[in-house]
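Before we start, here is the structure in question, set down as structure tokens.
One protein chain omitted, others in place.
Letters A, B and C mark the chains as written, and numbering starts fresh at 1 in each.
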Amino acid sequence: MLDKTALTEMMRRMLRIRHFEEAVINLVERGEIVGAAHSYIGEEAVAVGACMALRDDDWMTGNHRSHGHPIAKGGNVRTAMAELLGKRTGICKGKGGSMHLADFSIGILGESGILGSSIPVAVGAALGSRLQGNDRVAVCFFGDGASNEGAFHESINLAAIWKLPVIFLCENNQYAVTSSFKEMVASDNISDRAAAYSIPGVLVDGQDALAMHEAVTQAVARARSGQGPTLVEGRTYRYYDHSLGLGRIVRDSYRDDDELEQWRQRDPLDIHRAHLIEQNIATPEELDALEAQVKAEIEEAVTFARESPYPDPSEVWEDMFADPIPLE
Amino acid sequence: MLDKTALTEMMRRMLRIRHFEEAVINLVERGEIVGAAHSYIGEEAVAVGACMALRDDDWMTGNHRSHGHPIAKGGNVRTAMAELLGKRTGICKGKGGSMHLADFSIGILGESGILGSSIPVAVGAALGSRLQGNDRVAVCFFGDGASNEGAFHESINLAAIWKLPVIFLCENNQYAVTSSFKEMVASDNISDRAAAYSIPGVLVDGQDALAMHEAVTQAVARARSGQGPTLVEGRTYRYYDHSLGLGRIVRDSYRDDDELEQWRQRDPLDIHRAHLIEQNIATPEELDALEAQVKAEIEEAVTFARESPYPDPSEVWEDMFADPIPLE
Amino acid sequence: MVTQTQTRNITYTQAINEAMREEMRLDERVFIMGEDIQKGVYGASGGLFAEFGGERVRDCPLSENAFFGAAVGAAAVGMRPIVESLSSFMWVGMDQLVSQAAKMRYMFGGQVNLPIVYRAAMYYGGSMAAHHSDRSHPLFMNIPGFKIVFASNAYDGKGLLKSAIRTNDPVIFWEDRTILGARAEVPEDDYSIPLGVADVKRQGSDATIVAIGGMVPRALTAADALAAEGISAEVIDPRTLVPLDKAAILKSVAKTGRLVVVDMAHKTCSAASEIAAIVAMEGFWDLQAPIQRLGTINVHIPFSPALEPLCYPTNESIAEAVRTTMS
Partner (left out) sequence: MVTQTQTRNITYTQAINEAMREEMRLDERVFIMGEDIQKGVYGASGGLFAEFGGERVRDCPLSENAFFGAAVGAAAVGMRPIVESLSSFMWVGMDQLVSQAAKMRYMFGGQVNLPIVYRAAMYYGGSMAAHHSDRSHPLFMNIPGFKIVFASNAYDGKGLLKSAIRTNDPVIFWEDRTILGARAEVPEDDYSIPLGVADVKRQGSDATIVAIGGMVPRALTAADALAAEGISAEVIDPRTLVPLDKAAILKSVAKTGRLVVVDMAHKTCSAASEIAAIVAMEGFWDLQAPIQRLGTINVHIPFSPALEPLCYPTNESIAEAVRTTMS
């Protein structure tokens, strides 16, 4: 059971993602963030519910929809925002950008712009735990679309036969870019695919942070105790375009407004807020204050990012190799 | 139900494979066949049972264990043998060799030395049938080992969502090179994996050609009528080393003699022969005559192959492009 | 007799779209596969779904191995697939490209033709970072079996794509995102450009610049700047890297005696290396100065807009390389 501190922290991280992403939308519109950015708004409960079941020293990998995971794992919003602006104070010194956040100091092994590609990496981190004799687990986030990639299959099979401590966490927001998972995934639920690897598969309400937390807690317990991987599917929805600004290109609507409206009715932040109030964990006023705090934190992050310097031209040559070689 | 002609043809093709492979063993030992050769002995019922459920104009792809599939599909043993000897009369003009037999004139789209790699190709052939509005189906053969490759997963999912006329035929001989499927495949049966794609999965006794035929006939009917793919697993066993001569390198035994002996007790040729005799389809004498005929055919094929010329040096430059370009 | 050809001023993306549309109308074996092509997310397939429907404009799940390979199978049985993807997603489906598409015909002794066009969008220079900025054409040049096309403008793009669709072999057709919005005059009428014929984009006498795709406009800008300094640079666009019009390059070098090769790929083992090597062997006696090879520096593409532009050849670095050969 989660105590008040944890439940409040859950709220804080969801708020952080929401406000971070809203700031990002704004910065993209103003042209301050260039390149691609994929909004996590609507899906906050998935990453936060999952990551609150982890320790700081557990490992995580993610994908292109990449801001929610690290923030959920406890990542720093200032260095994340600076990264999105391509600044040298960014967590990857401006070299990664939106799709490639990482923070190895707290187990964030990185987001991947190539879909499915970070799943094997998480399996490898879990293998590391086994070989090092520690009990760290690894979680990898990927979408419904990516679950059709070969890497998904190979990785789960490998983790299953080796009973590695890894949680395969599918964020099923029901669409890839424009294609619906009902048409693209040949099973009703992605969690059903667990049976192909003799591991547990759990379908979870991805709008409910507590449900996500509960499912992932069980998966983590199983993993830590050497019983192997679990496939968890969080059923969720993204509120915005696949990537920010794509709406300008893809005018045909592939999702209908009703569907979006229905999902908005089950907003993950609202659900958690209601829960906290109902269970007398926090008052509306306290939660408003929390939100105000988070907003200020994000504003400060934006200021920090804006005021940070760009990398120096010479830095383009740095970071290729740990034991450097001449580069041209 | 199969008539006498078909049942006898089944026997003939199994005998052809057996004697072809025995000739190959001999030619490998004599150094007349160079490179790698993987024997199909012990597994004859799988390919023959399956291919007898196909029409000549249906498509097929296979893998490195590559002599049984084309022979089962009705391929010519003379041009196959000449190919194994690298002769210009070979079905691929000597360019393919043992691992790359193909005969497009009767739907044999080729064997692949890269594991799992011919599965997507079969899916594409089935897509061709769909687009051309015909009812040809495609069968792809692959091993238990290859079922762990990403291509397996991607291909079945694609065929399943598009309801393509393809039969995924896993020859589970229970080992990859030295590794056992029990340790490498995270499910009890490979056919169980069909559930991950909402398609039928059938586990069949791969020593029994009639059982294979029955299962594949059903899968073909389903495919032809537009209901989509089926995953068929034929449980079988190879009698020889993974590849001929490998025993000299891999001295540790990874399979025990008992296991081999048990499987030999259920030899697919013996089983089919007993069936034909029991059901009064053929007398032992007739079957002996058939075998003698096949032996002569294979001997003739060996002679043909031996006496055939090697390709001319100039042929090394041919066959790269249909619309040729200068090559250096 | 004078024939008047009507032209329109259209973008590269529109040109690609037209080439596909026209070929699909002409030949019902031609169809398209890719991710999100029905909605035309990447632009070039816009409107095709409406005209040809979902059987011939097929949205694929994220599974590049499966659909790259399905193209091979479909081609093997008589279809003519066009596959839409991005350079950076080709890694995921690499095996089907190399082991099947490129090798199958030769390995099987010429029994099969594989008329497939893999259209590979190449993003770079747009802050897409390392996972979306691959410029991998040189890798495929090292693998026999592909014809490799790299058009530098809308006119060439349309004409070359038509030839690519019509040829009976696998083609990789690179679409350089830095120039996809650029416009050119493109005829109303059907036309095609043969594979293997370079185009002299600008005549010159002092030095030869060989450039591909988005490097061509940069080379032309550099040539303008050099002209003002009294240096006359000839700009050659090979248009196809396989087959490569060696003769055109060697002829130009024979005239100018100086060669600068410009590629957006990483320098090492680039198309620029290849062209430099050919000229160092076959045009050696014509050379009056060392060959200058320009390419992307050997780092991955950094996200930061402060860093990324430092990686690629620029108008200025091209001009400077020409000056070096002249000094």
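Basically, contacts are C-beta pairs under 8 Å (C-beta built on N, C-alpha and C of every residue); 3 or more make two chains touch, one makes a residue touch a chain.
None of these values were measured; they are calculated from a predicted model.
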| item | value |
| --- | --- |
| Where the missing chain makes contact, among the chains that are shown | A, B, C |
| Option from C:21, C:183, C:202 or C:300 whose C-beta touches the chain left out | C:300 |
| Residue among B:39, B:148 or B:189 touching the omitted chain | B:148 |
| Of A:7, A:37, A:92 or A:287, the one touching the omitted chain in the full complex | A:92 |
| For subunit C, the residues touching the chain missing from this view | 88, 91-92, 94-95, 97-99, 102-103, 106-107, 129-131, 134, 136, 138-139, 141-145, 242, 265-266, 268-274, 276-277, 279-282, 284-285, 287, 289-293, 298-300, 302 |
| Residue ranges of subunit B at the interface with the undisplayed chain | 34-36, 83, 86-87, 90, 92, 94-100, 112-117, 145-146, 148-151, 176-179, 183-185, 246, 249-250, 252, 254, 310-311, 313, 315-317, 320, 327-328 |
| Interface residues of subunit A (partner: the chain not displayed) | 59, 61, 90-96, 100, 102-104, 109-110, 112, 114, 117-132, 136, 138, 150-151, 153-155, 157-158, 161, 318-323, 325-327 |
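We adopt the following convention: only the chains that are shown with their structure count from here on.
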| item | value |
| --- | --- |
| Chain separated most widely from subunit A, comparing mean CA positions | B |
| Where subunit A and subunit C are represented by their mean Cα positions, the distance between them in whole Å | 36 |
| For subunit A paired with subunit B, centre-to-centre distance based on mean C-alpha positions, whole Å | 45 |
| Rounded Å distance, subunit B centre to subunit C centre (Cα mean) | 40 |
| Residues of subunit A engaged with two or more neighbouring chains | 148-151, 183-185 |
| Shared interface positions of subunit C, touching two or more other chains | 61, 63-65 |
